[in-house]
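This report concerns only the one structure given below.
Here the complex is missing a single protein chain, while all its other protein chains stay put.
For clarity, chains are labelled A, B and C in written order, and residue numbers in each chain start from 1.
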Amino acid sequence: MNENFLELRNKIDKINIDILKLLNDRVELVKEISDIKDEFKVDFFDPIREQEMLAMVLKHNSGLLPNELVKEIFTVIFQTNLRFMGMNREKKLIITNKVDNSFKNIHQMFGIAGKEPVIIAGPCAVENEEYLDKVASLLTQNNVKLLRGGAYKPRTSPYDFQGLGKEGMKILSKIGKKYNLVTVSEIVDIRDLDEMLKYIDVLQIGARNMQNFELLKEVGRLNIPVMLKRGMSATIQEFILAAEYIAVQGNRNILLCERGIRTFETKTRNTLDISSIPIIKKETNLPIIVDISHSLGRKDIAVPIAKAAVAAGADGIMVEVHPQPELALSDSKQQLNPEEFKELMHSLAVRND
Amino acid sequence: MNENFLELRNKIDKINIDILKLLNDRVELVKEISDIKDEFKVDFFDPIREQEMLAMVLKHNSGLLPNELVKEIFTVIFQTNLRFMGMNREKKLIITNKVDNSFKNIHQMFGIAGKEPVIIAGPCAVENEEYLDKVASLLTQNNVKLLRGGAYKPRTSPYDFQGLGKEGMKILSKIGKKYNLVTVSEIVDIRDLDEMLKYIDVLQIGARNMQNFELLKEVGRLNIPVMLKRGMSATIQEFILAAEYIAVQGNRNILLCERGIRTFETKTRNTLDISSIPIIKKETNLPIIVDISHSLGRKDIAVPIAKAAVAAGADGIMVEVHPQPELALSDSKQQLNPEEFKELMHSLAVRND
Amino acid sequence: MNENFLELRNKIDKINIDILKLLNDRVELVKEISDIKDEFKVDFFDPIREQEMLAMVLKHNSGLLPNELVKEIFTVIFQTNLRFMGMNREKKLIITNKVDNSFKNIHQMFGIAGKEPVIIAGPCAVENEEYLDKVASLLTQNNVKLLRGGAYKPRTSPYDFQGLGKEGMKILSKIGKKYNLVTVSEIVDIRDLDEMLKYIDVLQIGARNMQNFELLKEVGRLNIPVMLKRGMSATIQEFILAAEYIAVQGNRNILLCERGIRTFETKTRNTLDISSIPIIKKETNLPIIVDISHSLGRKDIAVPIAKAAVAAGADGIMVEVHPQPELALSDSKQQLNPEEFKELMHSLAVRND
Partner (left out) sequence: MNENFLELRNKIDKINIDILKLLNDRVELVKEISDIKDEFKVDFFDPIREQEMLAMVLKHNSGLLPNELVKEIFTVIFQTNLRFMGMNREKKLIITNKVDNSFKNIHQMFGIAGKEPVIIAGPCAVENEEYLDKVASLLTQNNVKLLRGGAYKPRTSPYDFQGLGKEGMKILSKIGKKYNLVTVSEIVDIRDLDEMLKYIDVLQIGARNMQNFELLKEVGRLNIPVMLKRGMSATIQEFILAAEYIAVQGNRNILLCERGIRTFETKTRNTLDISSIPIIKKETNLPIIVDISHSLGRKDIAVPIAKAAVAAGADGIMVEVHPQPELALSDSKQQLNPEEFKELMHSLAVRND
């Protein structure tokens, strides 16, 4: 048995090396094509051409290997060649095209100097003018430039506080102007868009609406900053594709926000997926911040987690602050009081001026 | 641009076809080797050989393609060749070999006539002889042949009731003999094996030990029924591979038990993965039952879920029964009382006689 | 030590029994109040009264126990008393009020005689008239009365097929009329509502929109059947509360649809949460069906899972059917072909006539 066996194995080894040689020859041609395409600014990845190549190969297949398996091997060859050229099907997305520099970074987006992480802070919901004024004053003292506050609150139960609506937007706008802060608020109904644009500087798409594709398309047609939060059970890939819905329509002011995913763990409200930060930074052109309030649902570990987010490469932090969290109408356990907020700012040593 | 471009494309097409030819030559050699192996009854799949082939290919790689991508392409070539030979790593499993009829079905395993679903019932833990006697009597009245009861209880906290240990096994054995019932109990320490074999008819491997591979190997060397529970976050594939660890050692008395997986849902203790039943039945030779008590952690929906399990193809049901669940030392919310047990039996209209 | 110790323990036991007596006296008074409320048709649960009772108790607290712990004990006393009266805070929902019989059951909702499970079938997306005609003809032969088909398809990637839009609705409506079938289609944009009402009989709210609360409110104001699908990571409680958003607005034609939840398991597209069926049936007034296509993402186990769903108490089954699934523009792996559909119908032995 052995002799014959070894001989066959040697033959296979030889074929393997012949295949390797062809693969390397092939990749050199691929590189040449890529260079030409670059020169003429043609998209490298061409799915039609892949279909044609595959069809031609299958037409020539008269050997033992069934077409299904031939197709599988060539699919991998095509994919590895794309990857060799620094791209893959996903990389074809507008937001993942690394040579595209039309997307604004977080400092450009909000007109903030420096390179420090950007802080977005404010109460879960706008409850009244007095409270919001206090928060805005606190932000200003800490050189924070972005004020968040919910006017329309998506709540699990129809019997929970749903926000002040238009009245809330007006208060937010007024206080924003008074303190010269950029205002951020969530849109929950596509029909509110025109009205919100009168009052709000940055539109937030909440986790529940990450795949509300019609809403994504609409805000994609605007030219104002949109902050898109990751859905609570969305994969990173789905998150990226949701952002692409906005980008396809033209908007280049897209800010992503990781806010934790739903898991079995109960000591935190959600599980902050810290790995999503470097992955998003690596794969896309978009800035990303971490909402530490919703990620954690508790505030006693806000400082180390904010530091970790920054260390992982996050462009900023969103955090809920309330003058008296124990009296807040929603999310009272996760909103920082002014002292806790100052401690957080101090620990991050952030200066956005 | 175009001329050069088309020429390059034609060259790539040519190389594709050359690669195809080599792939077909290669598969002919693979087939010859397979024939020899069949003749000499040698296992076809040889992971060491794959490692060697890969190492040789990578050693010869001096082209543009990085080793990482070369490895990826050859991994697929190896896999497709295996699939061409009608096998793959998964299909090669003993427990998924559909022509193998050495595995016992559930009725053979426990010497039970008929084709009805088999019921395994009893308290979460053996607490005392009096209680167990009551349960055994109840089982007998309902034609149930298998009595379960924990002697060694794996508990999340070291301060919770850990079972009566050897004393529990003795009680279980005594009552089992008195009522002529098959006894089922969990093994948690590989060193208890010999002692347990004196008292217990069916060894249960609990969810926490599904990947305690040394324990799996040991029970694989026995010739008594082993009930393997799915790990609380194990995929079906991991569950199958854990069972294979037992089968590899020779034991053909393997019974699987779906007991719910860990998810974010809180209305049930775990989420019963009902789809695992037909998938296991389709892919393996092994019988599978559903532990409705641990799947649900509540008993008010035991009847419809037990019916659903049977409708999905389960070979049986495991359920916890206690004379006075409200006084039970563990799992008091999910143990049925005698009345509830009778109602369940009635609803299933099971006759195991 | 022992003497003193035992004496103290005896005193505690005595107090325990005194507390028990008071608790039982208390519950008798609660029952009397409930009877009066029933007579005068007043809501039993009164959160204001609870606040008042608690305030009074805390006012009288001059003992060792801190108010915080007193509050905890009395909260449980209040809750258990509510539960004793067969109600709890959640039961206060309109859809969980078991004495309310204004909600339609599934047969009333669609004007179908009999009590058999109701089947909703059709292609994932309406692709063209010819295909849909074939499916409708197949349904009619199998006595199925509800035809589903997506006109607006929410797709993860903006580059995937998004449905035929209005054209799709027109085809669905035309075929529905031709075969006298009830038509079901998903609404994804609140602004399409008026247009859809011209063509579609049953509005589907998809998993991604389960918490699109503005959409829920709008369909709540209609008087046509709404089928609400469970979000892919929604708890049962969140699912119930989403349905309540519809009910609050007045609509009594609500149909729930379990379609699997997102877990780590990969052999199925989602994990069908079979336990949700009896829980929903027990806790609410609403009918619920199982979408076996999206739950599984594969069709080889459709038959046992459909049977399990019915055994668990589901009011119906939704399933995707396509004349040639391998050519479908979406979800090709999970759509049944006509033969597979007939087999499923046969196995369920359903007659909706």
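One rule holds for everything that comes next: a residue touches a chain if its C-beta (ideal position, glycine included) is under 8 Å from a C-beta of that chain, and two chains touch if they have at least 3 such contacts.
Worth saying up front: this structure is predicted, and the values here are computed from it rather than measured.
Visitor: Looking at the full complex, which residue from C:N24, C:N180 or C:N223 touches the chain that isn't shown here?
Guide: C:N24
Visitor: Kindly state which of the options A:V188, A:L296, A:I317 or A:L344 is in contact with the chain not pictured.
Guide: Final answer for the missing-chain contact: A:L296.
Visitor: From the listed residues B:M85, B:V248 or B:L348, report the one that touches the chain absent from this view.
Guide: Selected residue, touching the omitted chain: B:V248.
Visitor: Mind pulling the subunit B residues that touch the left-out chain?
Guide: 45, 47, 51, 54-55, 58, 67-68, 71, 89, 92, 154-161, 188-191, 208-209, 211-214, 232-233, 237-238, 241, 244-245, 248, 262, 326-327, 329
Visitor: For subunit A, which residues lie in contact with the unshown chain of the complex?
Guide: Residues 233, 235-237, 261, 263-268, 271-279, 282, 295-296, 300-301, 304-305, 307-313 of subunit A touch the chain absent from view.
Visitor: If the missing chain were put back, which residues of subunit C would it touch?
Guide: Subunit C touches the chain not shown through residues 1, 4-5, 8-9, 11-13, 15-33, 36, 39-40, 49, 53, 56-57, 60-66, 69-70, 72-74, 76-77, 80, 83-84, 262-264.
Going forward, only the chains that are shown with their structure count from here on.
Visitor: Take the average of all CA coordinates in subunit A, do the same for subunit C, and state the distance between these two points in whole angstrom.
Guide: 31
Visitor: Taking the mean of the C-alpha atoms as each chain's centre, how many Å separate subunit A from subunit B?
Guide: 38
Visitor: Can you tell me which residues of subunit A touch two or more of the remaining chains?
Guide: 262
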